[in-house]
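Could you have a look at this structure, given as structure tokens, before my questions?
Apart from one protein chain that is not included, each protein chain of the complex appears where it belongs.
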Amino acid sequence: MLELIVISTLNGVLYGMLLFLMASGLTVIFSMLGVLNFAHASFYMLGAFFGFQISRWFGFWPALLIAPLLAGAIGAAVERFGLRRVHKNGHVAELLFTFGLAFAIEEIVGIIWGKVPVDYRQPDILDFPAFTIFSTNYPAYKMFMLAVSVVIFIALLLALKRTRIGLIVQAALTHPHMVGHLGHNVERIFMLVFGVGTALAAVAGVIAGPSLVTQSNMAALLGPILFVVVVVGGLGSLPGAFIASLLIGLLQTFAVSINGSLASLFGPLGPDLAATWLNDIWNVTIAQIAPIMPYLLLVLILIFRPMGLLGTRET
Amino acid sequence: MTDLASSSVAPPRPTLSDRMKFYGIWILTGLVLLVLPKVFSSGGSMTTFSLVGISIIFALSYNILLGQTGMLSFGHAVYYGLGGFLAIHAINIVGFHKWPIPLPLMPLIGGVAGLFFAALIGWVMTQRSGTAFAMISLGLAELVASSALILRSFFGGEAGISANRTKLFKVFGLSFGPQIQIYYLIAAWTLIAIIAMYALTRTPLGRMCNAVRDNPERVQFVGYDPHVVRYIAFCFSGFFAGIAGALAAINFEIANSAYLGAVQSGTVLFAAYIGGIGFFIGPIVGAIFVTVLSLGLSDLTQVWQLYFGLFFIAVVLFAPGGITGLLMMHRPLVRAGMLSRMLPSYAMAALPTLALCVGLMLMIETIVHYTVNPNEDPHIQAFGIPFDAASPITWVTAAVLIVGGFLLARRAWSRVGETWDTTLTAARAKVHAL
Amino acid sequence: QETVKIGYIDPLSGGGASVGEGGLKTFQYLADELNAKGGILGKKVEIVPLDNKTNPQESLIQAQKAIDAGVRYVTQGNGSSVAGALSDFITKYNERNPGKEVLYFNYAAVDPILTNDKCSFAHFRWDANSDIKMEALTNYMKDTPAIKKVYLINQDYSFGQSVRSTARAMLAKKRPDIQIVGDELHPLLKITDFAPYIAKIQASGADSVVTGNWGQDIALLLKAAADAGLKVNWYTYYAGGAGGPTAIKQAGLDHKVFQITEGFANVDHKASQDYEKAFRAKVGLSLWYPRAVNEMRMFAAAAEKAKSLDPIKVGKALEGMKFEVLDGGEGFMRADDHQFFQPIYISSFGEIKPGQFDEENTGWGWTQVAKVDTPQTIVPTTCKMDRP
Amino acid sequence: MMLEIKDLHAYYGKSHILQGVDMHIDAGEVVSLLGRNGVGRSTTVKAIMGEVPPHGHILFKGKNIAGLPSYKIAHLGLGYVPEHRDIFPGLTVRQNLMLGIKNPRNPGKWKLEDMLDMFSNLKARADTPAGVLSGGEKQMLTICRTLMGDPELVMIDEPTEGLAPIIVQQVGDLIAEIARRGVAILLVEQKLSIAMRISHRVYVMGHGKIVFEGSPDDLKANSAVRKEWLEV
Partner (left out) sequence: MSTAIELRGVEKSFGVTKVIQNINLTIAQGERHALIGPNGAGKSTTFNLISGYMRPTTGSILLRGEEIAGMKPFQINRRRLSRSFQVTNVFANMTVWENLRCAVLWATGHRYAFWKNIDNLPVVRERTAQILEDIHLTSRRDVPAGLLTYAEQRALEIGITIAGGADVILLDEPTAGMSNAETERAVTLIRRLTEGRTLLIVEHDMSVVFGLADRISVLVYGQIIASGTPDEIRGNLKVKEAYLGEEAA
């Protein structure tokens, strides 16, 4: 029991931090700019592939620096020449724009790097088990991921607290002209925020790429889980996203470790019911549905607390 | 107030000729649907038409939410899919028991299923609007799509549930085996659904939907509960989505988890938006466009997804009102009979734009050749045009077309903008003067 | 000149494209090979690529399109859902369009139902279905006393579920002493972190894991296992799929991962090794589908035997046909259910001897562990086929 | 001369709203721009700020600012209080005020705490979202927010709209206080009373042009202009 709890907690925290790493950029973009950026995972993928390519040429550490800068620059360009023009047509237009972008990026990556997974490896100096608990290894690379997530969290928190960018962006969402009249360069700030958001996505890509699968459909496979993190955490709240990541990580991990089902609780169904569709529900284990629990959480949170856990505004 | 005064203040009632025109359009549509298979008779075009019909209903049902009531849903396929599954089960059960229910009524079962689930889920969902609603729909869609693989006896797991549509009670001796009969079945239902959904926009409820979209707060102060308005709209939307799903199930004789998936939900959003959510016919245009594009593009090029993406980006950037919006912009000009003034500048702009597009395609296809199929014969074909990817002439042509096309197109389009402004002002003035 | 058109319906874009394109190149290579020998009954073979985007509905549209274009034979492999829909569609099409029948050659979809309850005269399968593979695997396990505790982890959809249930049933029968210490289903292609699952396997004390996972689900599973330092043997269906070898190499699981296939590059059989060499030289890929070779060769043989390209006649000729498979040994197309039976190999992935074939440029390759002969792979069928 | 406008034109689409406006404001001066509804007073200040594309010369401290983006204009020292009280509803009163500061490292003569002390209403609501303020409170907040940017010239568009008479007096006092601290003011008003009380000079606008310029006393004396252009 103790073993289970310790291991699950550790795994949950690690997974949660991986989620936060991937979602941090989305928090910045979605909750600050209000852009439902469906191409976020594509920038994550770009980060992974840039990371792969650059680490081939110059090694992992330069890649960790250069790839996000590149992806951030692309993101900023996307904002400058695309999203900015679409912005006035509302959220749906922005969303479709990013949809189209995601399509195009996936195909372009496929054209350049092919469709089979590339051999993107973690740096050798991190390729050792950091510690072992109950005969399970925890590799140093995972600890590195954890550390980066925490660093990003703290850095973002400080950046948003210290600078007034968050306030300016929030104000500019409703009254862009007025913010301009007060002497703030709204357009540049939007571009900056989008660039930083995409760069963060790329950081996640560079780091997660080696430990996950770096492939041209990795963006599509990530699915909407990142939105879940941001929305559950509460729009506009970075700590919210952090807590939501942990919560989802733990929830999912602990759920995986539970084999219980209705059948194990109440015994198997009678023979006349066993053949019906009830049987499926009856025999589903918690572990089996663990990965869809975040979505359940999302729906429930939005119904009962539409602001999210720590959110400050509803939409 | 005398009747006379009020009728001069109120918008004029449609004249007889207006009304004739209005009904004429429907009759004409019906006729076109009737003769279409005579013109294009191959099995493939029958399938295409059937699919277009289905996606028209689906896109219109989606627009009840997005365009009319202002609700962005990421999970509309849930009702489409459940409609499809229920219809498949119904076909199987009805066929098994030999009940005298003919196939043409099956879409109703799908519709009722869609309605039922929309009514069930909708009440809590429609309490929220905006992003919260969108995100709930996203989460819910994920849940339903995932459970489709878990609840195997109902959803048939990954393989889905199949049925045989010819095993039902026959009316008028129709077996509904051949695609042509299915085409007519779908065409009839499409027409009915379009008319019904159009009529819906012209009812008190339809108007209140628009009001809720514009300003849900104020709606409360004219006596309406915006939640209820959203809910009813949601139910209708589920109903028609269910009909579309059932038709799809009849067409393919199978329902599987792909019906419920994110791709389906995304496609309908695309279709509605690309067509133009601000107009009733927008989603119709969009559905035709997107269906034909997604069926045809993959035959023309290997990297169709790239073109698909670029196309959507282009539409969102340059035609924010969708294709219909682009066309409708010209209405004042047509009314003033001044459309012809725009045509020369359009022609001027179209040429370099086309060049730009061709150049881009040439470049993309050449690059694709070198990265994806490097070992193959460089004499390749894209969009039916053969060219030699290895020849420097191709590269130079592509470069010239892109750079030249871009520069000229930019100029020409700003010219178009100017002509547009003056023509529109003139047209407005002319119409006012009348 | 008229050609024999074979409609190739598989994903050529989107997530599944890497697999679909590999298959397409294989079939085109095979068509070239046949054409070099004069084609089938003097007619050239032409492969018509049709992109189904891994979507069953789209597959039916493509099939319809192909039939319009005069295709009488289609072949498909990726996705049991697609296969089920396609088989159903073609069966109905044949019923409704007598005289214009179409045959469907399945080269990779392994759902047993296609040759059991939902069998059809129009459907022929060259890949061993998942029951057959499990039969072979459990026959191997039966004789491997080191296996004592088995953990099952599978994707939660029909294929994964069938792997899991047959594994349970067959092990219970053949090796009742083997303990099933865990039986996990997880959603298809939704997991990014397999650590919790690995923790469970770790805790269960399993020595072997049986999994039908494919795609990123197998790659991530193996990587997570390596990260956690889990030491078990992996019995898999698809570890050799695109990207799998790369992942195993990254994870450093030298000869820990086993695969059940009807053949692999390093099979000790000269003909197939020569074939592999020629294939790699021309196409630049390893031959994933030895069964595709059997399929095309048997198709040609059947047409020659029937002296006709009429699908019904070809189909009848294929029924019961015996054939020397590419990797050596005899296989046969069972007439009852149109399932092909052939020798099955269990191989492991890791360091290889010099001169052997590696995979995905990893320097590692597949090495034979066991061969299960045709008779030991035969499973019963419930198929009751309507024949024209 | 602080601000000088020469032959300023502006359009909404094709309608020609400003048809050659000429005016100037000296440092430390309080100038009112009067006129009826819809003559283009708001458009004038919007054109100066670049919210409406200006055609003509706008010299601020000798530099032509026509066509500059508004944030650059603001940085030159021009403050603007728009007529519809564009407060940021989601931000608190304090945050609204903070956004008025252009350069946090170099705050000007208006301190946040002073502002709050001056308006007890705002002080009491300092940490509530500005969206829930009463109409009058919003008006005060907008003025204060602009002052936080330490402008050398503020243009205030209809500050007394919707204010209780007693608050109108307070706003008048505030404007006088602003002027006393050496900030030039361009006041766009409809109600004459305040304008007459505190202005050094007044302009009257009619149909997109300046139709009268002079001291408040001149205007009082000139009943023809008042009758024709101000409908009092």
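Per-chain numbering from 1; labels A, B, C and D assigned in written order.
Basically, contacts are C-beta pairs under 8 Å (C-beta built on N, C-alpha and C of every residue); 3 or more make two chains touch, one makes a residue touch a chain.
Everything quoted here is computed from the prediction, not taken from an experiment.
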item: Chains shown that the absent chain touches, full complex; value: B, D
item: Option touching the unshown chain, where B:Gly160, B:Gly206, B:Gly245 or B:Gly359 are the choices; value: B:Gly206
item: Residue among D:Ala27, D:Ala164 or D:Ala221 that touches the chain left out of view; value: D:Ala164
item: From B:Val228, B:Ile281 or B:Ala426, residue that would touch the chain that is not displayed; value: B:Val228
item: Where the missing chain touches chain B, by residue; value: 1, 3, 5-7, 9-11, 13, 199-200, 202-208, 210-211, 213-215, 217-225, 228-229, 232, 236
item: Residues belonging to chain D that touch the chain removed from view; value: 36-38, 121, 124-125, 128, 132-137, 139, 158, 161-169, 190, 193, 231-232
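Here, only the chains that are shown with their structure count from here on.
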item: Third chains touching both chain C and chain B; value: A
item: Between A-C and A-D, the pair with more C-beta contacts; value: A-C
item: Whole-Å gap separating chain C and chain D, where each centre is the average of the chain's CA atoms; value: 77
item: Mean-CA-position distance for chain B and chain A (Å); value: 31
item: Residue numbers of chain D (touch at least two other chains); value: none
item: Shared interface positions of chain A, touching two or more other chains; value: 107, 110, 114, 223, 288-289, 291-292
item: Chain A to chain B touching residues, read off their complex; value: 34, 36, 82, 85-86, 89, 91-93, 95-97, 99-108, 110-112, 114, 223-224, 227-228, 231, 235, 275-277, 279-281, 284, 288-289, 291-292, 295-296, 298-299, 302-303, 306, 314-315
item: In the complex, chain B residues that touch chain C; value: 42-44, 47, 51, 146, 149-150, 152, 157-160, 162, 164, 166, 177-179, 248, 252-254, 256-259, 263, 295, 298-299, 302-305, 375
item: Of chain D, residues touching chain A in the complex; value: 49, 51, 69-71, 74-75, 79-80, 82, 86, 88-91, 95-96, 98-100, 102, 104, 145-146, 149
